[in-house]
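The complex appears here without one of its protein chains, the remainder shown in place.
Now for chain A:
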Amino acid sequence: MHNPSQSGASLEISDLSKAYGSFKALDAVSLTARQGEFLSLLGPSGSGKTTTLNMIAGFTSPTSGEIRVDGREISTLPPYRRDIGIVFQHYALFPHLTAAQNIAFPLQRRGMPRRDVAVRVAEALEMVKLDGYGDRYPRQLSGGQQQRVAFARAVVFKPKLLLMDEPLGALDKKLREDLQGEIRRIHRSLGITFVFVTHDQEEALALSDRIAVFNHGRIEQIGTSRELYETPATEFVARFIGEANIFSGTLVRGDAGLALDTPVGLLPVETRLPAGRQASLVVRPERLEIGKAPHAGSDPHVPATVRDVVYLGSNRRIEIVFDDGRTGIIRGSGRGTDVGAGERIDIRWSIADGYVVPFSSSQTGDGHGS
């Protein structure tokens, strides 16, 4: 087994930009992946995450900025000199070669003796639990098996950095979850640095050490799953990671402290932002409590109407409509959530469970993000 700290490379991207004419696909993005880290690039399509990946891989040349792997600038190297493993969304297995020949390909390009190639290919097939499938052609394998072969091929030459471009995007849910587990297992055992591009926030949350959230060619926030969920830097992150109830308004200083003046009422908040600022309050669905009568204490509370209740076994997902017409989500279990569609309720939360982010005009859509 390798020593994880030695087999992963560090990746530093600074001020990386890509412009197509006047359109900026990537706008001065900087990020770092530590040695052996699992970093996800998460964002909607067209947010710049794939452009970033393509520039690390060498398929796209940056307009400006630097990419360093273990401190070495690689932007001028052609892709075949970068020694970076890549797993493609649609596998990109060579259809005229068997699984074993596909996996042998990078080893042969490096002039490895035939006998060593055979040993390494066998090890790689075993690693992805495909021993005995070496002689099959890609079309004789299922989608999941093909992606395993692609994975084995991308790591068999022991790159220090592995890029994955939505590698599970073409597979069904059950298979995705199985492969997620395997990707985590392989990441731990190989210790290489993984950069994983996805638009699926659940996948990113489940796999990553840290996540970089992309939007409109910029990074909105980089952090652990927990940081992104509990302390989102922007409204976009709050909506993109998990579900959120969002109230927008102006911060005002009242008798009991700072509050957000919103269309549905004055909501007490805790924040370091100054009064007078436009801001949005983010409250996660599982932090909300349901009351049948208006709350009498000092906690923030808002009246709402139940629109729909979805029973999900372990919990319920309750869609609500606030009096200004915007929608919200409550997730919870227990007796408190026993409400029916059309019922008037009063929702409340502890002031510490609300998180204030600066107002951003780039935000689109209303209601909860998913």
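Everything that follows uses one rule, which is that contacts are C-beta pairs under 8 Å (C-beta built on N, C-alpha and C of every residue); 3 or more make two chains touch, one makes a residue touch a chain; residues count from 1.
Simple rule for what comes next: contacts and distances are computed from a predicted model.
Enquirer: According to its UniProt entry, is the unseen chain "GntR family transcriptional regulator", "ABC transporter permease", "Probable alginate O-acetylase" or "Indolepyruvate ferredoxin oxidoreductase alpha subunit"?
Expert: "ABC transporter permease"
Enquirer: Give the residue, chosen from A:G58, A:G223 or A:P300, that touches the chain omitted from the document.
Expert: Only one of A:G58, A:G223 or A:P300 touches the chain omitted from view, namely A:G58.
Enquirer: Among A:R72, A:H96, A:K173 or A:R272, single out the residue that touches the unshown chain.
Expert: From the options A:R72, A:H96, A:K173 or A:R272, the contact with the absent chain belongs to A:H96.
Enquirer: With the full complex in mind, choose from A:G21, A:P78, A:G132 or A:G297 the residue touching the hidden chain.
Expert: A:P78
Enquirer: For the chain not shown, which residue from A:A154, A:L207, A:L228 or A:I318 touches it across the whole complex?
Expert: A:A154
Enquirer: Of A:R72, A:R110, A:K173 or A:R272, which sits in contact with the chain we cannot see?
Expert: Hidden-chain contact among the options goes to A:R110.
Enquirer: Given the full complex, what residues of chain A touch the hidden partner chain?
Expert: Listed in rising order, the touching residues are 57-59, 78-86, 88, 90, 92-96, 105-106, 109-110, 137, 139, 153-154, 157.
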